[in-house]
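In this view, the complex is presented without one of its protein chains, the others remaining in place.
For reference, chains read A, B, C and D in written order, and residue numbers begin at 1 within each chain.
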Amino acid sequence: MTLLQWAFDGLLGITLIWLAWRTLASADLFKAIVLFIAFGLLMSLAWVRLNAPDIALAEAAIGAGLTGALLLVALARLNVVAAQTGDIESNTKQISAPEDSARTTAVVGQGVSNKHNLFQYFLVLMLSAVAAGLAYAVLSLPSEAPGLSRDVAENLNVSGVSNPVTAVLLNFRGYDTLLEMAVLLLALLGVWSLNRLPEQYESSPGLVLDMLSRLLVPLLLLVAGYLLWVGSRAPGGAFQAGSVLAAAGVLLLLAGWRPAARFLGWPLRFALIIGLAVFVSVALLMMLPGGQLLQLPPAFAGALILLIETAATLSIGVTLAALFYGSRPRSEQIPPHHTGSGGENE
Amino acid sequence: MLIVLPLIGTLLCFLLPRQVKALGLMTALAIAASAVALLWQLLQQGAMRYSVGGWGAPLGIDLYADGLSLLMLLITATVGLAISIYANAAFKLDKLVHFWPLWLLLWTALNALFLSADLFNLYVSLELLGLSAVALVALAGGSAALGAAMRYLLVSLLGSMLYLLGLALLYHSFASVDIAILAQRMESTPAVWAAMALMTVGLLLKTALFPLHFWLPPAHANAPAAVSALLSALVVKGSFYILLRLWLEVFPLSHAAPGQLLGLLGAAAILWGGVQALRQTRLKMLIAYSTVSQLGYLFIAFPLATTMAWKGAMYLLLSHALAKSAMFLAAGNLLLFGGHDRITQLDRVAQRLPLTLAAFALAGVSIIGLPISGGFIGKWLLLTAAMQSGEWGWAVVMILGSLLAAAYIFKVIGYAFTQAEVTHEACEVSKTMGATAFVLALAAIVLGLIAPWLLALMDIAEPFAMSSAALNAGAAA
Amino acid sequence: MSEYFELPLLILASSMIPGLIIFMLPEEAVRTRIALNMSGALIKVMLVGFVIWGVSNGQQYETRLPFLPGLDLVLKADALSILFITLSTVLWLVTTVYAIGYLENSPHRSRFFGFFSLCVTATVGIALAGNLITFVLFYELLTLTTYPLIVHRGTEEARQAGRTYLIHTMFGGALLLLGTVWLYSLTGTLEFTQRGFVSGLLPDHDNSLIIIFVLLIAGLGVKAALVPLHSWLPRAMVAPAPVSALLHAVAVVKAGAFGIVRVIYDVYGIEVASTLGVTLPLAIVAAITVIYGSVRALFQDDLKRRLAFSTISQVSYITLGIAVAGPIATIGGLVHLVHQGMMKITLFFCAGNLAETLGIHKVSEMDGVGRRMPLTMAAFTLGAFGMMGAPPLAGFVSKWYLGLGALDAGQDWVIFILAGSSLLNAMYFLPILHRAWFREPMHEWPATHYLWRRETAWALLLPPLFTAFLSLLLGLLASLPYSPLEWARFITSLQYAL
Amino acid sequence: MNNAYLYALTGIVLFTLGLYALIIYSHLLRKILAINIMASGVFLQLVALSTRARPLLDAVPHAMVITGIVVAVSATALALALMLRLRDASGSAELIEESTE
Partner (left out) sequence: MSMTEFLTLLLLIAGAFFYIAGTVGLLRFPDIYSRLHALTKADNLGLGLIIVGLALQADSLTVIFKLILIWLLVLLASASVAHMVARSAQQKGIKPWTR
């Protein structure tokens, strides 16, 4: 390693830590979220440095992008309620008025009062000790460790794909991914079960955004397809593609587009679960010829993985977009006779 | 099979919300049936190892079923089935639409958790478990429940993070996250110690061992009754199970001091939880604190670390699952019927619901650990283990805990006998709801009668052998 | 396994199954309930008769159910259990009749009789228990089933009494459990054996054994109402009269006393116990209890409370007899187990009758009551004289043996205790009798529709008459075969290998 | 020696920082951010140490982290929704210590 690389890595590390600190400590929540997004982007840089382009993509799309969007929209909703109840000023205008932040600090800021000072010192001390202990533990690890790289490399040719990360995700440890899809679905179920989120902060999208979305959405679809396709060989795959798809959805939602009511019944539900459903079905089908659960025969593995990934991409995209939207689509809340399909209730 | 079934159920329930009642119940029955099938299989061939995807550890993920996991699965199936029936009667359709998919996902998570032999897979299951539990708590609505759910969520995520960091250290030390492989490669390095500390603390957070229990009472008390029952009976046991596995198999080298610490915390939990329970004025809070106290017993086994102690703890775990779920369901009935759960005013309600009251009393018997009940067997085993090790301090704590339990349970039951004219009734309670609670409580009692059989089940593949062997080796050295 | 494997189980089931069914009966099903109760009680009497016959012909009755690895639930009919089981069975039958009459038209009868049956089941279980764990099990079950009976009336006072009872018994149960576990961890067995099973530990574990002994006796002493642990008993008087009767004569108090007998004979063995030097302190505690109970009884105006303190005192005779550690005193103690039960239940029945028919609760209200209810008061008188130890009644027999035994064992001081206690007994019983028979009534008694406009319902009258008659018989026919005295001799001979 | 330890240490610092913030701050949004930063720290550590397998690529931790990221975003979404609901119900986006009733 050259000195330059060391300097770069060191700088990146320090910047990451500094950004994290600013994110957590900044008085203004909006600023905190923006900083968090920046943090996420730098994280993807770190992933690249660590030779993990797949994660870099995922981090940029999901970790920074979608999480950021979720955070922002949540903040907006918080402030809508605040504005309605009239107790807190909107935080959003502080992009142009940083002087105000001091005042906001008192209201929504850290909420750390002086009486906690002693506790705080104690905590800092404790956590420093923990960090030091962890650092010691990490540094005590041997500097050379192959991990499972050899196993992965040896089995790569029968996995059906040539990108080792995809191989691990969908073949070697496909079961994890299966459960992970369930977690994603679960998050949506959980959000929906909460019901009645405050209405999103609606501003008229304006011509530019409208145009932008018209231009970008097809492109995003294309990119998603590309990422999905390329995932078997190069960085990319279902999660990255799905999040790009979700980005398209988010953009559309932001631009004021709402899907027609007839799609919000079981078509939506179907789209949400198809990834998991296909995954489970494949997993079970593999048992029919006497294999193990999820045992993909090398001959079809590539095709099957692509099948699973395609379905998963769709579901991930729709799920993430739905998460962004928040509450259950409205068609579900009107009486059943208004909707055509039989899936809805209430 | 056990994992996939509830998943399919979830999907179906999600897709067809109108039919949730029937679909959910069918799934629940199917899961219970397959749990019994697994029992049959294990009885025939002993412990099973199954490689998902055919890769095998360390590359792939292994499932592993022995007596320990089998019992957890069975108890999950039993309690789960009962709660399914109860929920169908207790919730209205608009709640059920949400309840079923979430609950089946929770069930998926539990089954996955009890079967997995892979630490990372356990992490994903754990997240699935935690998130679905949180969502279920929030189902109750109302600011108290939501606040409790939020707190629970944060704690649960924190716990997962700690666990994951520990897992990272283990992976990078031994290039595997499979429990069996780790057990073979285990050695005592700083990284292993750090991993042990991290994972243990993370799991303790989720298991709500004193003093990390602060989130539990509000979450368990404010959730809907069926959910409270699930949480207390099964969910906290999930993380305890992982902890048990870790300590039994992955970290058997390093018992003495940390084990003592866990034991001390357990003892503190028993007493503190008991005292707090006694002080509560609301029934569900009382039961929730009782859970804190009862969880403490499970940790008494750690310093003793003999086979008998482990079995005792397991037995307590099982009977607590049954009894506590019965208790929460009973409390739910009282709450529904009377519109409140203030203990001093229960008399007006309790006498109108004799079956529910009987369920509560029987469950109480098991919680206190009176004979004949599952709780008694568990405590007996633990007590004997403590006495045989000559550590009678633990025994004294356990006895005190039982006395406290008796105090808070009879505090409730005492009011039930008071004569009081019937005032209002908020809501009709269906027969099913009373019966479910009663059956569960009865099961907790029956557990006291089938001990030899159950203890034999625990011996499948001797999950406890390793730690006692290590202990003996340590004693010999 | 013996050939009559099921019999002890059947004895248990004969009260348990009716009990469980009764819970499910609606309140109105009076006839069904009575039929169930009575048939259960009768069946049990027959079964026990059969067992007595069998045991005296050398038959073994033992039921063994696997419970824990290396630890079975054992139900065994040996001589000692026969003594207790006969007492409880007969008295249950009588009390059932009485309770049916007593609780006519009161609420929650299903609950009452359900627990009542279970309570007897527990008592019988205690009697039949073949090892310490089984004993503990039924001992706790007894606690649980008596609690609802004590709080049955549902008043605040009842609730408080129930609380006191629970605090005491739970604590006692905990001590008992602790002692049991400790013992188990030392010996690896809990089987009741003639002359104990702990002698192997003797030289090394003396101190442990002494502590365990204290734990066990303290645990049992709660129910047996030994003196510092007795205070629940007088308060539990709020329970309905049949309950008090059963509580005092058979179930709870006797269970404690019976447990003490078991511990000294079949766990430790009298020799080991003497060697450890634990019997003398126990005897002293028992003696103190005897005197204390009598003195307290003297100052009670409430009739049932006076009887309660009398129980405290009388039950300790049993403990005293055992703890004196001589064969003859043992006979006295054991036979008192039966005799005291018979007499005390008579007294409580009568007190219940007075309260139920005339509303009399206090001694000071009893003036002239003998004229109003002559038969009841006759029974009462018999019981009272028995308590004082007047010949030829049952009480005399037991006291006689106790006294002889004490002399025999060289514990002369016990004589003084006995004499003092008898004196005190006389002091608190005779005034009652005097008032009842020889004073003028303070006012007219309300007329009732019962027989001859006096007395009370048949169901209430017959039981005390029956038990009074029995206690007379027990005294008169004490030396016949199959009499309690003979059984007690038989048991003692086994213990002391005479 | 390579940059594995550098990033691993960064990960640990991030983790600790997040933990500190999680405990100290009362606003829920901030707590959620803190959890996310903790997660980043853990992921960083998981992957950084896997670079010790050079020149080969150890893909298993990479897959784990991708799984972890998706799990994290799911949890975040749920947490945010819950926060909003809580705010709706109680009027505050902070956790209130429940009174010991």
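In this text, a residue touches a chain if its C-beta (ideal position, glycine included) is under 8 Å from a C-beta of that chain, and two chains touch if they have at least 3 such contacts.
What you see is a predicted model, and the numbers here were worked out from it, not measured in a lab.
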| item | value |
| --- | --- |
| Partners of the unshown chain among those that are drawn | A |
| Residue of A:Val158, A:Leu212, A:Ala234 or A:Leu284 in touch with the missing chain, whole complex considered | A:Leu212 |
| Those residues of chain A which, in the complete complex, touch the missing chain | 93, 95-96, 203, 206, 208-209, 211-212, 215-216, 219 |
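Here is the rule we use: only the chains that are shown with their structure count from here on.
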| item | value |
| --- | --- |
| Centre distance in Å when chain B and chain D are each reduced to the mean of their C-alpha atoms | 26 |
| Residues within chain D bordering two or more other chains | 15, 19, 45, 49-50, 52, 60-61, 64, 67, 71, 74-75, 78, 82-83, 85 |
| Sites on chain B at which at least two other chains make contact | 59, 120, 124, 127, 131, 134-135, 138, 165, 171-172 |
| Residue numbers on chain B that touch chain D, as the complex places them | 59, 120, 124, 127, 131, 134-135, 138, 141-144, 146-151, 153-154, 157-158, 161, 164-165, 168, 171-172, 218, 281-282, 285 |
| Residues of chain D defined as touching chain B within the complex | 15, 19, 22, 28, 31, 35, 38-39, 41-42, 45-46, 49-50, 52, 60-61, 64, 67-68, 71, 74-75, 78-79, 82-83, 85-86, 89-90, 95-96, 98, 101 |
| Touching residues (chain side chain A, partner chain B) in the complex | 133-134, 136-138, 140-141, 145-148, 151-152, 155, 171-176, 179-180, 182-183, 185-187, 189-190, 192-194, 266, 269-270, 272-273, 276-277, 280, 283-284, 291-296, 342-346 |
